[in-house]
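Before I ask anything, let me first share the structure, which is written out below as structure tokens.
The other protein chains are all here in position, but one chain of the complex has been omitted.
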Amino acid sequence: MSFLRILEMLGVAVFAISGALAAGRKSLDLVGVVITATVTAIGGGTLRDVLLDRHPVFWIADTANLWVIFAAALGTVIYSRRWPPPARSLAVADALGLALFTISGAQIAQAAGLGGVVVVIMGTLTGVAGGVIRDVLTAEIPMIMRRGPIYATACIAGAALYLLLEMVIPRDVAAVVGMACIAALRLAAILWELTIPVFTLGEPRNRER
Amino acid sequence: MSFLRILEMLGVAVFAISGALAAGRKSLDLVGVVITATVTAIGGGTLRDVLLDRHPVFWIADTANLWVIFAAALGTVIYSRRWPPPARSLAVADALGLALFTISGAQIAQAAGLGGVVVVIMGTLTGVAGGVIRDVLTAEIPMIMRRGPIYATACIAGAALYLLLEMVIPRDVAAVVGMACIAALRLAAILWELTIPVFTLGEPRNRER
Partner (left out) sequence: MSFLRILEMLGVAVFAISGALAAGRKSLDLVGVVITATVTAIGGGTLRDVLLDRHPVFWIADTANLWVIFAAALGTVIYSRRWPPPARSLAVADALGLALFTISGAQIAQAAGLGGVVVVIMGTLTGVAGGVIRDVLTAEIPMIMRRGPIYATACIAGAALYLLLEMVIPRDVAAVVGMACIAALRLAAILWELTIPVFTLGEPRNRER
């Protein structure tokens, strides 16, 4: 089993947990929990595979991903009934999934022979899309669109760092450093409210309809 | 014309009616009605075809689907102006579309040689995705995400029943039984408020941001 596949499977598991926790916040029923966990866990990789024309998409090619998701979702429900999860558990699961998926997505785009800017975009998209779909389906404003601690920025920085390092150090080491960068940036951003400047459109010169 | 194609065309028609009724609830204009009807009717099958790499997607391959949608949407508008549709008409059209699309989606996944769990997921996704897209576009929380009468659960149960029966009785009979199961479960769920247990996340141990 390759390093890349292990990364992806781990990402699937933590995103499934983050999806199940988000569903618990919304008091969904058990099938809703499994659906939210599944969509969060496979959304990014599915979009990546469809855009890159990689068929069969990863969870059809390897249904072990689905069983991991079901187990992670049910495990989260059972665990949470006994021990309420610590605060920020959703944020931590989400940050880890972001890190794992962004780098695995970047590596897959790289393997498809794509250039730097597309590799960074595909990595970021693989990382954020599952959470975006989860937020849209549960009628939340997607995290990438909220003002607040940096989110997609961490993915972009980590994917770019990975691409740079990968030219001078072994690929798997560069991948681990890139992932650590993403998770650390995202968690630091939440702890210390790291943000980047906001663009607010001034009053238009005439009244806007 | 195969049994499968008849199922799909019928599903397209009832989902177009359900989309047009949903648009009428929102007082959309006539083009908005046709767009909502179209998106509801082709959303699930299109997502299925893209995920399974079936090209051309079904409504490009067979544009008769589009004319059925336009006729169903306009027919709904004309009918509704004279005779306000009976209560629950939207729920009934939606339940029938769900039943038809879930089983036809499952059969297509099966024909692609996919395993049981993917067949059930593809069936469910074909059944629910059109309604999800309709709800997202009209800024409603998708029905699969609302607490309340079971919805996706009916698709999962019906697709699984179809798969089991299809091993012992003729496929078309199994398909009809699977569809009847989905429509009956969904309508019974609405009538008698059948629900499944809810997962509510307890208060986190520390305050969550």
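To keep things simple, chains are lettered A and B as they appear, and every chain counts its residues starting from 1.
The criterion applied here is as follows: contacts are C-beta pairs under 8 Å (C-beta built on N, C-alpha and C of every residue); 3 or more make two chains touch, one makes a residue touch a chain.
Just so you know, these numbers come straight off a predicted model, no measurement behind them.
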Which one touches the absent chain: B:23, B:121 or B:143?
B:23
In the whole complex, what residues of chain A lie against the chain that is missing from view?
50-53, 114-115, 117-118, 121, 132, 136, 141-142, 144-145, 147, 150, 152-153, 156, 195-209
Going by the touch rule given at the top, which residues of chain B touch the chain that is not shown?
20-21, 23-33, 35-36, 38, 46, 50, 53, 55-57, 60, 63, 66-67, 77, 80-81, 84-91, 136-139, 190
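Definition applied: only the chains that are shown with their structure count from here on.
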So what's the Cα centroid distance for chain A and chain B, whole Å?
28
